[in-house]
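Excluded from the complex is one protein chain; the other protein chains are retained at their positions.
And then subunit A:
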Amino acid sequence: MTPKQKRGTASHKDVVEQDDRLQAVVLTDSFETRFMPLSAVKPRCLLPLANIPLIEYTLEFLAKADVKEVYLVCSSHADQINEYIENSKWNLPWSPFKVSTIISPESRSVGDVMRDIDNRGVINGDFVLISGDVISNVQFDKMLDFHKKTHAKDKDHILTMCLSKAIQHYKTRSIEPATFILDKSNSRCIYYENIDKPHSKIKSALSIDPELLEDVKEFSLRNDLIDCRIDICSAQVPPLFQDNFDYQTLREDFVKGVVSSDLLKKGVYAYITDEYGSRVDSWQAYDEISQDFLGRWVYPVVLEANPLEENTYSYESPHIYKEKDVVLAESCKIGKCTAIGSGTKIGEGTFIQDCVIGKNCSIGKNIKISNSYIWDNTVIGDHSVITHSIVASDVELGSKVILNDGCVIGFDVKIDSGMILPQGSRISSSPIETDVPSVFEESLSADSNSSGEEKASFAVNKKNRDIIAIELVGPNGIGYVYESDYSDDDDDSSISNHVSNTLVHHVEELYLSDDSIRSTSARTKKKRTMSSGSMYTDREDYETEFEDEEDFEKEGIATVERAIENNHDLDTAMLELNTLRMSMNVTYHEVRTVTIKSILRRINHFIFTQTLGAKEAVSKVFSQWSALFKRQCFDPEDYIDLINIVMEEIMKIDFDKPNLILFASLNSLYENDILEESSIYSWWDTISEDPSYSNVVSLTSKWVEWLKTADEESSEEDDDE
């Protein structure tokens, strides 16, 4: 760990230690990869929003909050942040607070940062924990007041979260939906849980332990709050992270862990405000917040307040902000909600609306730019059309270039004339290798905590990645395609991820924002995938060629499940299945698969609801229904196939103890005279060597061995007789 670097030339020597001076910890790293490829070059907190680096908004907020000491925790791109702060106004002697950077390169999550802070022992009282990408006009003194009052009432109160009502900017909260369960009388947080997006296919429910609800008369379920990520923590928070070393994220791990633990007995409270507060945590949010900021929703935080010293913005209706030395051609049109930086030239006949244009850009003639963000020093050729895109600094676009929805053009990219970029293209000027482990973790969990985003390194020499994407940038262009980590897999979680990796403008999402707040348009999608009669939605393909099979699987599972549930007799169930089999023209293999699937689901259901133990559940269901297989299997191969299906399906459903389930299933099949030793042995011979099954078959191997010895013994006995 690198030593703490104290900054502020002579000032820190004569600082008088005061008890009530407020400290703040700014998390400059979000430990996410949502802003790739741009965040590979610059850390997220230095990316400009409305031509001002994101960190400035946070620091302005802290200055207004009367914070006296600010610690910036950096892990990736620490040098850039360091340099930026050193040269900023915050480092001047008359700065409202003392800024120090803490470099913590090994941190991979908020949890790591908090543990690092605890190790350094810099915290000596209540402190503000804020993300480096927050834009807010929350009146901090009111929040602090709330914090102090609650603290007086509840000594175990350790954290106050600032939550903003989402009504008017509902769309910005679609990134990490979470529900807060709050006590209505004192807004104590009783429970916290991330929930699926509205268009998620998974039918899920929030499960609240009733023990948490004792003594609570009324509580509200809030799914309409934006988490501003402005927290006031007591000094006990970092040690708590230290004690619970598995806490990674602030909300999902820490808040949820603290409120649902009956040992800690600590309280987390929510401060709910009508004011604006939001994190720039995705391209969508970047877009929304830029528009809100230009639309003056965040007043008094506005652009013409000129937070940077060199800024010279002035405001005119309708929401147009211009700096000095902007050269506009006579016939160009500037529409609503637009900001233009100094030194920028805009040519004849160009139309710009809902945009931010950086400094020293030169924008040619007859160009149409709408809903886009053009950063500094960019050159755009004549007759180009840019919609809903982000163009980073020092980019050169030729003439007649068309950028479609959701394009992200990285720093220093050159695009040749006449190129048309498809929706969602992301181009960087040098190839970027993504961390393999991070990809893995991303695809596992949507909330991506432990990957080190902005530290993703440049790699040169890597397979196809270093070939210039000529088909996109043209023969004279420079640019590489940045592959989204998620584009390949097709399961549910990645769909949501995919959305968050482009700009907002998917039809689905757009619809959501156009519509009234409450209607969640994406529901249309959700319902289609409900599988009948089950609580588990499994993977489903949409390709048409699988339709028959797919339908049979659905129908078949429904049939068997109906039979199990309503206690049909075996004949009826078999008759139904057979009819289905013939009408859909599928093999017995499919029939066996659906039967096994439904049986296993039933078992899983019993285990899941804790009605029965694993073993009991297996033997109960199998003893009743295994007779079905007598009429589904006809020769030894069929039986081996059956065992294989059992094994594979067990692996698909994530049981707690797959090996136990497999063993119990096979055992009950054996005991119900479905399986014969011979088929078990021949199956075992094909399978025992395969390492991929090793964790499932561990118990079964013992069983097979036992069977063999028992068999030998019995045959010996036979011999004796």
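Quick note on the criterion: contacts are C-beta pairs under 8 Å (C-beta built on N, C-alpha and C of every residue); 3 or more make two chains touch, one makes a residue touch a chain; residues count from 1.
Everything that follows uses one rule, which is that contacts and distances are computed from a predicted model.
Colleague: Look at the options "Translation initiation factor eIF2B subunit gamma", "Adenylyltransferase and sulfurtransferase MOCS3", "RING-type domain-containing protein" or "Trafficking protein particle complex subunit 9 isoform X1" and return the one that UniProt uses as the protein name of the missing chain.
Modeller: "Translation initiation factor eIF2B subunit gamma"
Colleague: Out of A:223, A:261 or A:688, which residue would touch the omitted chain in the full complex?
Modeller: Only one listed residue reaches the unshown chain, and that is A:223.
Colleague: Given the contact definition stated above, which residue among A:204, A:314, A:331 or A:583 touches the chain not shown here?
Modeller: Residue touching the chain left out of view: A:204.
Colleague: Considering the entire assembly, which residues of subunit A contact the chain that has been omitted?
Modeller: Spelled out for subunit A, the touching residues are 165-167, 179, 184, 195-196, 198, 200, 203-210, 213, 216-224, 518-520, 523-524, 526-528, 530, 532-535, 565, 605, 609-610.
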